[in-house]
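Here the complex is missing a single protein chain, while all its other protein chains stay put.
Up next is chain A:
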Amino acid sequence: MTAVQETQTAAPSARPVVRRRRLRKPSVGAVIVYAASAALAVLWLLPLLWALSTSFKVETEASLGQDIHWIPQDWSLEGYRTLFERGDHLTWMINSTIVSTIVTVLTLVLCVSAAYGFSRFEFPGKRIIFGAIIAGLMVPGQALIIPLFDLVNDLHLAGTYWGLALPQVVAPVMVFILKRFFDAIPKDYEEAAKLDGAGHLRVLWNVILPLSGPIMAAVGIFTFIGSWNNFLWPLLVATDPSMMTLPVGLGVVSGGYGLFYAQNMAAAILGALPLLIIFLIFQKQIVKGVAGVGLK
């Protein structure tokens, strides 16, 4: 946390250096650095670009054994059209959106509430409960799939949105992060609100939450991405194609399309698109969030 603050304070002081450099002629070293990093970045994007290019080809051009063309010779939306005619891609996308939204909303509500409770109150059993939750940071979810599957079955939730979503809601790490953030908010603000007769919920809603925008955004985005990309759990619970999430549907059903590569890559591109768009919109928060892992 301190290091994040350092980056912020370091930014303005670094600016004059950059400006001074701009006046000088770029050195050979700098040119090499820029050329090399740009080349590597393009190389890194090639698999995605190749998928994108193929998705706009007609199947005959996309099929194996043809010459490799990075630019389609015969531009076509055939792949996308057949995909939408089959319809299941749209179903999976809707399923993923529903599940990820449930997970994100519930995670935010439950974790914010718990973090606020731990941060602002003394109550019997607090240390024990908090300790148990911290211990949960070390429990690997994947090693629990067998009993968890059995539990969800017993609750008759298998193959439902709730069965897909609820087990993903338990995120001790988010409680931990939010609590630490709330701890750092000065109590003076709340005292004033309490003097005006505000209850605990009002204090949380009117005082704490408005100050917690960035951390809520970060927790929300990461929960959404994590849930959207979850593969193993939905693979177990959603066995009916109509209940599958996008990653499972693409992996299990679309894997069987076989030789329709343009259609296959159209599915891949559409599968990647929602999160790539979210990533582009929230790039700043995401980069900062990842950085926070190492800097706290």
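Going forward, contacts are C-beta pairs under 8 Å (C-beta built on N, C-alpha and C of every residue); 3 or more make two chains touch, one makes a residue touch a chain; residues count from 1.
Heads up, the rule we're going with is that contacts and distances are computed from a predicted model.
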Hidden chain of the complex, named as in its UniProt record, picked from "Phenylalanine--tRNA ligase beta subunit", "Cytochrome c-type biogenesis protein CcmE", "ATP-binding cassette domain-containing protein" or "Sugar ABC transporter permease": "Sugar ABC transporter permease"
Touch criterion as defined above, residue of A:Leu77, A:Ile98, A:Leu209 or A:Leu236 at the omitted chain: A:Leu236
Residues from chain A at the interface with the omitted partner, ascending: 1-8, 10, 14, 17-18, 30, 33-34, 36-38, 40-42, 44-45, 47-48, 50-51, 54, 64-66, 68, 109-111, 113-114, 116-118, 120-126, 129, 132-133, 136-140, 142-151, 166-167, 169-170, 172-175, 177, 181, 183-187, 200, 204, 211, 214-215, 217-219, 222, 225-226, 228-229, 231-232, 235-236, 246-248, 250-251, 254-255, 261, 264-265, 267-268, 271-272, 275-276, 278-280, 283, 285-296
